[in-house]
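Of the protein chains in this complex, one is absent; all others appear in place.
Per-chain residue numbering starts at 1, and chain names A, B and C are given in the order in which the chains are listed.
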Amino acid sequence: MASSKIVGAVLVAGGGVAGMQAALDLANAGYYVYLVEKSLAIGGRMSQLDKTFPTNDCSMCIISPKLVEVGRHINIELLTLTDILSVTGSEGDFTVAVRKNPRFIDMSKCIACGECTKKCPRKVGNEYNELLDNRKAIYVQYAQAVPLKYGIDPKECLKLTKGKCGSCQKVCPADAVNYDDKPQDVTFKVGSVILAPGFAPFKPSDFETYRYSDAKDVITALEFERYLGATGPTMGQVVRPSDGHHPTKMAFLQCVGSRDVNRADNGYCSSVCCMYAIKEALIAKEHAGGKLDVTIFFMDVRTFGKDFERYYEKAKAAGIKFVRSRVHTVKPEPKAGVKISYVTDGGAVGEEFFDLAVLSHGLVITPETKALSESLGVKCDGYNFAQTTTFAPVALSRPGFYACGVYTGPKDIPTSVMEASAAAAAASSKLAPARSTLTKVINFPAPVDVTGEPPRVGIFVCRCGINIASVIDVEKVVEFAKTLPFVEYAAVTMFACSQDSQEKLVSLIKEHRLNRIVVSACSPRTHEPLFQETLAAAGLNKYLYEMANIRNHDSWVHANNPAEATRKAMDMTEMAVAKAALLVPLKENVIDVDPTALVIGGGVAGLNVALTLSDQGFKSVVVEKADKLGGNANRIKTTAKGEDVGKYLEALKAKIEADPNVSVALGAEVGQVEGYVGNFVTTLTTGETVKHGVTVIATGAKEHKPEDYLYGRHPNVVTQLELDELLKAGDRKVEAAKTFVFVQCVGSREPGRLYCSKVCCTHTVHAAVELKKSKPDARIFVLYRDIRTYGQKEDLYKEARGLGVIFIRYDLDSKPQFAAAGDGLSVKVHDPVSGRHLLINPDLAVLAAAIVSCRETELGMKFKVPLDEDGWFFEAHQKLRPVDFATDGMFLAGIAHYPKPMDEVVAQAQAAAARAVTVLTQPRMTVGGIVAEINQSKCSGCGVCVAVCPFSAISLDDKGKSVVNEAMCKGCGNCASSCRSDAPSLRGFTNAGLFAQIASAL
Amino acid sequence: MPEYIAKKSALTDFFKALSAGRRLLTPQGAGDQCRLAETAPDQVKLDYVNTHMSPKTLFFPQTEKLMAFHKDASKPDANIYSCAGDKAVPTVVFGLRPCDARGLSVANKVFQNDRFTDPYWKGKFDQTVSVGLACAAPAPQCFCAAMGGSPYGLTGLDILAFRLEGGDLGLKAGSEAGEALLKDLKLESADLAAVFNSQQAAAIQAQGVAPDYRPIDEANLMALFQDPHWLSTAENCLNCGVCTFFCPTCHCFDIQDEQDEKGGVRMRNWDTCMSWLFTVHGTGHNPRPSKTERVRQRFMHKLKYIPLKQDGVRGCTGCGRCVAMCPVNIDIRAVALKMCQSSAPSQA
Amino acid sequence: MSDFEPKIVAFFCNWCTYGAADLAGVSRLEYPPNFRVVRLPCTGRLNPKFIMEAFKRGADGVWVSGCHPGDCHYIAGNYHARRKFILLHQLLESIGVEPDRLRFSWISSAEANKFQAIARDVVEHVKACGPNLAFRKEELKLGLAEVA
Partner (left out) sequence: MPALEDVAKKIRESAKRLLAEGRAEVVVGYRRGTIPLTTAPFFARTAEECDQLVWSNFARINLANYLPGRKKVALVAKGCDARSAVGQVVENQIPRDELYVIGVPCTGMVDNALVAAKEPRPIREVVETTDDSFTLKGEGYSVEVRKEEVLRRNCRTCAHRTPKLADELAAPEVPGATPDDFADIKALASKTPAERLAHFKDLIKDCLRCYACRNACPLCYCPICFVDETRPQWLGKSNDPMDTLTFHLLRGLHCSGRCTSCGACETVCPVNIKVREFNRILELTVQKEWQYEPGLSWDQKPPLTMFQTDDAAEFIK
């Protein structure tokens, strides 16, 4: 491919969390991104969630910064209300045709004041709240939406449908309503395409026995999520829809529309429902102050992710009841509530009353998405999930097309985010020559040096149309502001954020030689960056800016008390001026970045990291402790999809060998580490010194050596990996065996190792299927606790059962008992279905031994990255930063993070590489701004700041005094508040500035 | 000058007459609670050792308002400072110890001299009659005699009282004003010189043999200043400043402005040369960066700089408060001896 | 005391409670106008001295609010802050600051209603405490009339 034909832009379809992450990673790596979203705003399904498992993080809180980042990114072009019409051309050079549907609102004018919505007479079911309440025909999707611009629903608007009304246009203070808005078709060029169209919740309307369509107290889990949400229809009150009472007893019914080819055509497991049901149960109990009994009816509890098993245990400890049963009938009770009839696995018949039944619906691909796949020529599986392979987990069948999120199979948020980064890496793998060819850079004039000048504060008090001025006497605020110290200029402005106001601001700064700017208007959370840019454009350091939020925090909430609201606005303005007068210009420095990665671990994860980085032209040094590459994969025969791992590994190693960007150090470990993001210097135990800008930890894990089940004491007891090795070697032990027993959860999900090893069920079921296929007469027993063949892997489980593999469940307190019987083995296990003990004499027993961490404490300390209590490396954020460490420049891939199957390992490796590229791609990094600094004359070297810094950004220098690494500091100010002698200071939030604010608040 | 007698039986009348038109302050309370307090004429006590704090608090309180402004914008003088010292009240203090009276006279020369008058000090000082009570039984830490004073000294006093056998008070004038007052009080006069002298001799003797600190007076200032002993002298100092807070002659202060919603005040507050902040400059430079310099400053000031400025009068009057109060037992007598040794070769 | 309108200083973290206040605004949720907000990046930035300063200067109440545990934008800022709060809270309560004068809360950026409810609650409780006369600096005695 000639590089002239390669387009340095990528289309990302879908503005959910996966699409956003892919867009950000690409844009930060030097590619221009078209982010296409069907609806009014980005955010996707995650924006509807109240909390996220297993940390119970507030979903909106953690997604919101990401929304803002996407919305403001100059290299992400956000196309909302947009449909993809076609993608033509080939990899590297596609032409995309899209239709931008009319919003009927001029986005450049809308100030999102909400006056239109107040006046709109037309009520419509609110999709954001799952139709549990109403929105208007003119609306924002949700309060924190990005872009925060209203839109008109053309199907509902009275003006657009009937030509009547028009009230929104009348009340709009910004003249933003345009009923004549028309669809626009546009085309643009991209080098590759990422599809992240997401999913819809399965609608259980057709499940007659569950009575979702007619019983009011049968609701879906997403509906319940909205009830839990603070922004939901009941503002977080859990109610029984039929009568609004607080339920005291509720049930979750699992696998509704999942693992079901009977009433739905969905054979797959939706992967997330067990966890979200537990989460909703826990949160509901919390909301009810404990006065709520929750029962979860399940088939298998599939809590296979990181920290999920603990979450499950926590739920049990909190009194949530788990009943192993697929409920057959739900009947509404005459007044309220439902009666649930079920049969337990022991055969007992139960019937119980519940106030509320929540159906844990599966995740499905919508017909629209199915049509999109078809029109774009993307191959899908029988469930309409896009097809991928284990070794290219984010690549679609059409070259140049990639995917992330639920589009390729049900998955949770962290996996989706990880895939998003992986997709960014994969989608840009062929575009490297065109990197930074289409991205924009803003160049601001060099800032004027205001050092030594007395403060000259300029104040702009915004009317915000009538949003502020109808409540607050803005003229009075201005007159008051003029009396404040250092104020040179104060004036009212209609819309401070409008283009003309911004231009005027620039000229006023110059005319009055203003060197501090205060804007009394709306929230700095939404508008500070805009004004800061304007300052920069006027040649003023952007940190010489302070905002008073007299709209959101004042006029909008004190509309009935204009006098007090005005006084408050005066105080707020005074506070802002007091702080502003003490602001100093903050420098942003640049540091060089060494464009090399150190990859620790030469397994599948590490090697994929190195190759992915090489695609982008970056060098890596792979450090492998062992004397050969490949790690655990050397022992694995095939993947669950039947792909030959050995062959793959050979090809991988050959690629590594041939790649001039990758060098490998075998038999080497990390010795000494110095430096930080951009500039690490690591000495290996071989003596080699590596200079690198980033580090990826991919040190893997190991198979647990079981103590039970005669392992090591009987020749016919082997582990899963040992079985694979026997199979690869064509060993007679397997050939000759007729009866097999597989024991699951050997060393997993037990006290002391309270986690699921995630891969073993699939591995066992796959092995059982393969054995059964090659030896149809073999008798195969799988002794399990819960079968956890999540996602489409459920098909394997179904296949195994179809082939006659016998699954027998055991409990932790009645583990199978192994005994030697002559040369052979005897296994005794209690079968809960028949209620009897079974005796099996297997020829071979295979133990699904846990994957255990290598507990690399020392390595963690060298790179200042933490481990969790099981010894897994601990990522920056379990949901949204799954491959980053909190410490900048540090990334994580593979099973050093947590056990996972190979496709997820490869995806995570690609993801880690993508995240690393966002650092490596900048030859020089900008650091500084709002970061901490240390006044060493006040520092006693006690180390408190070092201990409390969440980002390991502070260390003690050779004089024993603290020093901040600006490249790693995130500006939280923990150090500044923890130091007894105030040696650290957070720029932009200094003690003096905050004291001045406190003083003027009173 | 003749002495006078206030009869035991008529002491209340004496104090009544003494405090006519004035408030009467006398030491009240025991131990560390002993302080000058307004007293009814029949409540005067004679059996205290000394006040816990030095009497300088009378004329130089720890916090003293100097100026003030108001923020009432309706008045023309809003936000403009004007002089606003607390109004002085005519006072008679009875029971000052001679060491403290001497201390006040040292401080008085700082606040009122030929170059400068501090109106805040002057207002109070000039309206106060100082009546001392001689120390017949010095405390363990007392050494006024060694510092050139006497437990029966008259310096800084208008009147000195001393106890006579039988409970009468002998009274001796220390100033013309005191003499005039005594005359006015119409007391019985008597020649008590012999009694006074013998009591004084016994009290001085009770303080033990006074070391001779005169070598310091004669020593070269720079030799004293540069002597290496300061390093060890200061080594255990905590730099707490208790010595300065309790010292009757320490007089340093810091001027601060404070304001609230109604107005603002310019005030002076005691400061201490033991503090890092005392000498730190706006630039961050500190000419007395460590406790060694600060400790040296204090002792040099007491024993060398003040004598140089006040005609040989020492800045230490031997009241012993710093000795008793110092948490780490830095004893000015021991320091003075070190200074004597370091100053062996006298001025060239 | 019914006409007493307390002055309250509020310290909000930028990411959660300040966001909740923003959202309360968007949702037009009314609450009393008695507090003034100092925006901090994180409750981890809150030095106990700030709280003391507010009281010293005559605040009738102080309200500190940040992200729920686990939600911190800076990973652990609110956990570190919580330890400081535990100590400060105990200390001030023990020495006799009415517990209702100092309020701590966790409010996520989505909890506009909780924000409104707590805002009302804070003001109501501080109001019930009455003006802060004892835990503040004394009013300056200007004494201007006495000048001789």
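A few points about this structure:
Following the convention adopted for this analysis, contacts are C-beta pairs under 8 Å (C-beta built on N, C-alpha and C of every residue); 3 or more make two chains touch, one makes a residue touch a chain.
Because the structure is a prediction, the values reported are computed rather than measured.
Although it is not drawn, the missing chain touches A, B, C when the whole complex is taken into account. The missing chain, though absent from the display, is touched by one residue of B:T63, B:N197 or B:N220; that residue is B:T63. When the omitted chain is restored, the residue from C:N14, C:N34 or C:S105 that touches it is C:S105.
Across C:C42, C:L88 or C:A112, the residue that sits in touch with the chain not pictured is C:L88. Across B:G167, B:P211, B:G312 or B:P327, the residue that sits in touch with the chain not pictured is B:P327.
If you put the missing chain back, the residues of subunit B touching it would be 30-32, 49, 52, 62-63, 137, 139-141, 232, 235-236, 238-242, 245-246, 254, 256, 258, 267, 269-270, 272, 275-277, 323-325, 327-331, 333-334. Those residues of subunit C that touch the chain absent from the view are 48-49, 52-53, 55-56, 69-70, 76, 79-80, 82-99, 104-106, 118, 134-138.
For subunit A, the residues in touch with the chain missing from this view are 937-944, 947-948, 956, 960, 978, 980-982, 991-992, 995-996.
Here is the rule we go by: only the chains that are shown with their structure count from here on.
Here B-C and A-C were compared by C-beta pairs in contact; the pair with more is A-C. Remark: subunit A and subunit C have CA centroids separated by 33 Å (rounded to whole angstrom).
The residues of subunit B that reach two or more other chains are 261, listed in rising order. Shared contact sites, meaning residues of subunit A that touch two or more other chains, fall at 1002. Residues 50, 55-62, 64-65, 112, 114, 143-144, 229-231, 235-236, 523-526, 549, 551-554, 556-561, 564-565, 567-568, 571-572, 575, 876-877, 886, 930, 948, 950-951, 970-974, 976-978, 986, 989, 991, 994-995, 997-999, 1001-1002 of subunit A are the ones that touch subunit C when the two sit in their complex. On subunit B, the positions that touch subunit C within their shared complex are 65, 68-70, 82-84, 86-87, 258-265. Contacts from subunit C toward subunit A in the complex involve residues 7, 9, 14-16, 18-19, 21-31, 33, 36-42, 44-50, 53-54, 57-59, 67-68, 70-71, 73-77, 80-81, 84, 108-114.
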